[in-house]
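Some notes on the structure that comes next.
What you see is the complex with one protein chain gone and the rest in place.
So, subunit A:
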Amino acid sequence: MLQLTISHLTEILPIVKNSFFRVLQACSHNLCLLLFPQLNTPPLRHGRIPPAMVRLITHNLLACHAKGCTTNNFPLQFQDVSIELRETEFNADFIRGFLPRIEYAALVSAARQLGDTSLPAEQPEMVDDEFLQKLHHVLLEIHVEEGAMVCPNCKHVFPISNGIPNMLLAEHEIG
């Protein structure tokens, strides 16, 4: 009998405790609001979770890979996209190391298509910190959230949903 009550108690205790705290929390929150109405902002949890998005660096690395589509399959054209800017830590070495892999003209045209004209049309011969900063911004901080990427050659539409591009091919496109 005694055991039963103890086990019940241990079971109930956390629930009672939790609800007590919740009531307390709610009361104090309301009280605070009465006293300081400017505090009425939604509570932050885990900080802000950024939505996933396609960065231009990714766009610069993806080509249409459908069967037989080997020419004019890059860069993919953006369609009905919505963009957002989001800050990312700057690492000069990373950008400098990545520079040889970039298709510069494609990057500039993609950025301009999305309304960013910060990059010079021609890649400067002198790679200075200012240029790296600009590249960093275009490569890593411009994000495409929704929309699609379309192959300029075979017109395959690669949809971007929830920031994740779907690059799967259909049955007749693999080989």
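Keep this in mind: contacts are C-beta pairs under 8 Å (C-beta built on N, C-alpha and C of every residue); 3 or more make two chains touch, one makes a residue touch a chain; residues count from 1.
Criterion: contacts and distances are computed from a predicted model.
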* Asked: UniProt name of the unshown chain, from "Dynactin subunit 4", "tRNA (guanine(10)-N(2))-methyltransferase", "Ferritin" or "ER membrane protein complex subunit 3"?
  -> "tRNA (guanine(10)-N(2))-methyltransferase"
* Asked: Looking at A:Leu61, A:Leu114 or A:Val127, which residue reaches the missing chain?
  -> A:Leu61
* If the hidden chain were put back, which of A:Leu85, A:Met126 or A:Ala170 would touch it? -> A:Ala170
* **Touch list for subunit A against the chain that is not drawn** => 46-55, 57-58, 60-65, 74, 86-89, 91, 93-94, 97-98, 101, 103, 140, 159, 161-174
